[in-house]
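A short worksheet on the structure shown next.
Complex shown without one protein chain; remaining protein chains in place.
Entry: chain A
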Amino acid sequence: MTSEYVATNAASSGISVDRKKLKSLGRRSDRPGLVWLAKWAVLMTAGVLAVHFTWGTPWAVLSMGFYAFVLTVPAYALSHETAHGTAFRTRWLNELMLWVSSFLYFGEPYHRRYAHTSHHTKTWHVGDDAQMPFDTPMTFGGWLSEQSGLLLFWYEGKIIVAHAFGIVGSEARRYTPEGEIRRLILGARLFLVGYVLVGAAIAAGQTWLLIYFVIPRVLGGPAMQFFTTIQHAELQENDPSIVKSTRSFAPSALNRFLYMNMNNHIEHHLYPQIPFYSLPDLHDVVKDQLPAPDPGLIRTNLELLGVVIRRSLGRNTKAPTIRQAPHMITSGGFEPIARASMR
């Protein structure tokens, strides 16, 4: 840690919830997660069938776009929720889904879990938060590279290969307990073997893996980024208050489902022990203590895009409606604050 230890959570943000209420919201169950999985399976099946029956026609562009979306966003969301261990009450089910979803998402599960602990201990703190994916304040160039989704493959791919060969850098050692390093290496080796096998199978003619896994995952990257980039963009670095560092927004019902309610992102960081299916209820409980959520997915992203373009052009960076930290709003020019920790 580069700064004094004060974990970023509800206490550091001056937010409180009645203990009994919090306890009831934190209760675990397998049922909501299984229902979510079933619905995701339906969407995935629809996507696979759509791609299958439109392949070779112009409609394949649409069907592949749909399938890429419903594959990638939920894979990310489930990997995140299971990394917390809150998706299911039954531990083995949670861990199984962590491995499956993380393979689809492209992130070794042990590293994903430990890196994410630092993101919660010191949310959006430069030098402490291992999951700051872009430089701040964000410019158009930074937005473009982040939004492509390709930097994530570079970052996670480097980690998988390095860890698989037993090379664990100082950054990973900072947030991983010493006794768990061997698990990072084991997990990376398993994932590297898995991805090499996928590549070998494709090279051997199993093109269905290319069509139903590799291509949609790559195409789904930008869609996933629309959800993740806005979690903290334009907000306050190095502040103990989650309210200042983090954004909640109000997407459509479909997007709330695909994202496992993580649009309630302030609420999630305040009380990370609350499972995804109770986040809407937690929102209702704490909403009077929080700023109103930013608008929907598209509008919030469009406003962010407008801000970063104007910042790169040296113009006024005030967004129409989305929340911004005071130092993000300038009439031209800016001071760099953070270098991305995910590179």
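In the analysis below, a contact is a pair of C-beta atoms (placed from the backbone, for glycine too) under 8 Å apart; a residue touches a chain by one contact, two chains touch by 3 or more; residues count from 1.
FYI, contacts and distances are computed from a predicted model.
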{"item": "Per UniProt record, name of the chain withheld from view [\"(Fe-S)-binding protein\", \"Rieske [2Fe-2S] domain protein, MocE subfamily\", \"Cbb3-type cytochrome oxidase assembly protein CcoS\" or \"Putative spermidine/putrescine transport system permease protein\"]", "value": "\"Rieske [2Fe-2S] domain protein, MocE subfamily\""}
{"item": "Contact residue for the chain not shown (choose from A:H52, A:H120 or A:R189)", "value": "A:H120"}
{"item": "Omitted-chain contact residue, chosen from A:P32, A:G65, A:G85 or A:G127", "value": "A:G85"}
{"item": "Contacting the left-out chain in the complete assembly, out of A:F88, A:Y110, A:Y155 or A:F249", "value": "A:Y110"}
{"item": "Interface residues of chain A (partner: the chain not displayed)", "value": "5, 7, 9, 19-20, 22-23, 26-28, 84-86, 89, 91, 110, 113-114, 117, 120-121, 177, 179-180, 183, 271-273"}
